[in-house]
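One protein chain is absent from this view; the other protein chains keep their places.
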């Protein structure tokens, strides 16, 4: 199998080890219950992975800058709630998409302004932003009882299968991924993002649009979160407060497990895809195996630890 | 005879009543809320404010202060302490933890402040003569759900239980009630997954469990019922009875799929509990006897013949 | 002349801490003035207990942040030690002391795990501690599968009470500042931690034991988290294994550290600032209480105040005259 040998040579060891881990987890799951290795199960994981994958794509643009976006949960929730609430059923709820994306972009813009212009550390600014968004949504739901059931568009994008067996959400993820690859490899913005992550000052002195790129990256992250939020309404059938809570940390973990440096400037998108699938499969296998919660948590942590030990270590000192 | 017996039904025969020394109204009442970031809590706060404005309540209340502190236990204890220090007559609390409030209950007792807890109960609270608990019996909810499932399932072999947030007392009690009732009803096999009372997480867990286990004869979920139902519907597996929570969307979903044979039961914890708590607080402050633990008997199954979803509402 | 110069250096290097102190004093003063019944011991004890709890977690967070790292598991260690302590802090005084010691050891062990992962495993701290926090949460569930606890009433009441007007928790905090922070600041390990955070490779070149410094920071974080866990046990006389709670504490600790002027890039800042930051965060809630803010507006208000508080920390940057300095 020369193609396999070539494929193996083309990718860095961390990526290969990660892929190996995914197979290993599925294999162990398969020993426990053979259903883990069936196509429907795997496709279902792919659908669930799409939501996390889209969030992780956004998180990655920001992490590549050397920043972090902790406002993911309530960006997802806010855009999903406002999109379902405002779009309603008008023209199959087609407006939900532009509304969600616009809100995501607006939140990203606010984050970007705070980080790029006021220069508040992103970790803390986006944390505050998250709290503000939560406050706004409490007010929004408190004032009236806005409609929160998913719009037909959201359901179509997320849950309908144009190709039998594969939910449309997977294609949304593929589209986002294609966009990410083009962005990171072929655009000025992508190049600038890497440059900023490496050495912001040098990028600035090169005349690269540093602030614009930070702004852009945060907006893209906001848009990605919003899009994932909208898809999630289609999956769960409604928008609800707290729907984004379980996406923040796994998204960061997916990006880092995929080999992106948390300090920025370094990482490939295919790694993020791998990391996403890894997290989703691991969570799913652990969820279905019957064991006490304590064991589940400990095993989850230990497995992530061991995987990081295998390949996620920072470069050694010069010695 | 206790005040307003229809509403303040004692939890059980052993429940004592409390005779708080009467104070002259109108009263200063504080509400120490914990978390606020979900629809239930928002609705509950709105209910409280609306109820306090009713002609029945308004003259009784001099001041109503509401503080939401998030999920932090120590902050909620501090907010109750603040209410005590500020000279409130009664404090209503939706507790972040069933066990963390012993010390502050003691301090309230010393200061002669009435505490009314609802939604989340306190464990071992019998020794405080200033505490009223207006609540759902979570154990009974689990039990009722199990009984309903046993009654409605075609086969009784394999049940999926979707649990709530680990380490939480509501999760513990509902789970216990559910399991105890199942044990009495033939002890079918139960597959457990964690749904965290969250629609997304519940849906994922159900989808995975169905993909891996084939099918179940019935599903019980403590929360996130809409997601759980979607998980079942999306799997294209046989539709089995679902015992779930009180979300309105869940009820609508079951009604809309009833033609396909979907059966559901919905037991909810109504946000209006807060209004009952306020009423209980005022009644107790006025010196009327109020049961220390009430609410459970309000839990009356309401089955509408036209609706296949059996809806159990309280109050 | 020399004195004057020293003072001006001091002011220069401690400007943000002073700003934080001023903000806190202003906020607390407003709170005290608006109190419906005036100041009492109870008020002080309440404010102290919840403030000190967060201050301890923020203190824990400060050490890793000073090295340029971060510890996302401080909250989980607090919960883990809380769950452990809820089983053991009872019985006769000797047993109570043993329980306390056990709790601290548990926290140190948690910190040591993080230290191993970061120093020996060479993992990026943010992700290593993220992973370890789920492990700690799992362990908390082992210690305490369901909420509850058996904690000695008298001991708890004493420790969360006051001597005269002065809350005991505050005394403990001050003691920690004097007995741990001051010696730390002028010790070799303290200097190493600052040096590593400021410029890791330069520190290594200079012969600083980089690994030792980092390890110490995570172990100290575990230690302070354990004290916070112990205090939480005494405040609530129970425990509940809650990941939400752990996450909240962690995020708040980061906010407190930043408000207190410690740089997330490392090398600048210190414990006093973080403690002030924690008290500022906690006073927001108190202000909501005395201002009788509308219930539904409170979360928004808290978010906005947090943003404004961290925004103030960025004020010095508005004075930047050389744009290069604004960029890393």
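All chains are identified by letter, namely A, B and C, in their written order; residue positions are counted from 1 within each chain.
Following the convention adopted for this analysis, a contact is a pair of C-beta atoms (placed from the backbone, for glycine too) under 8 Å apart; a residue touches a chain by one contact, two chains touch by 3 or more.
Throughout what follows, contacts and distances are computed from a predicted model.
Chain not shown in the complex: UniProt lists it as "Sugar ABC transporter ATP-binding protein", one of "NADH-quinone oxidoreductase subunit N", "1,2-phenylacetyl-CoA epoxidase subunit PaaC", "Sugar ABC transporter ATP-binding protein" or "Light-independent protochlorophyllide reductase subunit N". Remark: the absent chain touches shown chains A, C in the intact complex. Between the chain not shown and the residues C:188, C:291 or C:308, the one that touches is C:188. Annotation: of A:91, A:188 or A:291, A:188 touches the absent chain (contact as defined above). Seen from subunit A, the chain kept out of the figure touches residues 182, 186-188, 190-192, 194-195, 198-199, 201-209, 265-266, 318-319.
Touching the omitted chain from subunit C are residues 5-6, 9, 13, 183, 186-188, 191, 194-195, 197-199, 201-209, 267-268, 320-324.
Keep this in mind: only the chains that are shown with their structure count from here on.
Both subunit A and subunit C are touched by B.
Between B-C and A-B, more contacting C-beta pairs join the chains of B-C. If you average the CA atoms of subunit A and of subunit B, the two centres end up 34 Å from each other. In subunit A, the residues that touch at least two other chains are 134, 138, 142, 293, 296.
Listed for subunit C are residues 140-141, 145, 296, 298-299, each touching two or more other chains. By the touch criterion stated above, subunit C contacts subunit B in their complex at residues 35-37, 40, 42-43, 45-47, 49-50, 53, 140-141, 144-149, 153, 156-157, 160, 232, 235-245, 248-249, 252, 282, 285-286, 288-289, 292, 294-296, 298-299. Only residues 70, 117, 121-124, 126-128, 130-142, 145, 204, 251, 254-255, 258, 264, 296-304, 306-307, 310-311, 313-314, 317, 323-324, 326-328 of subunit C touch subunit A when the two sit together in their complex.
On the subunit A side of its complex with subunit B, the touching residues are 33, 35-36, 38, 40-41, 44, 48, 134, 137-138, 141-142, 145, 148-149, 159, 232, 235-238, 240-243, 245-246, 284, 287-288, 290, 293, 296.
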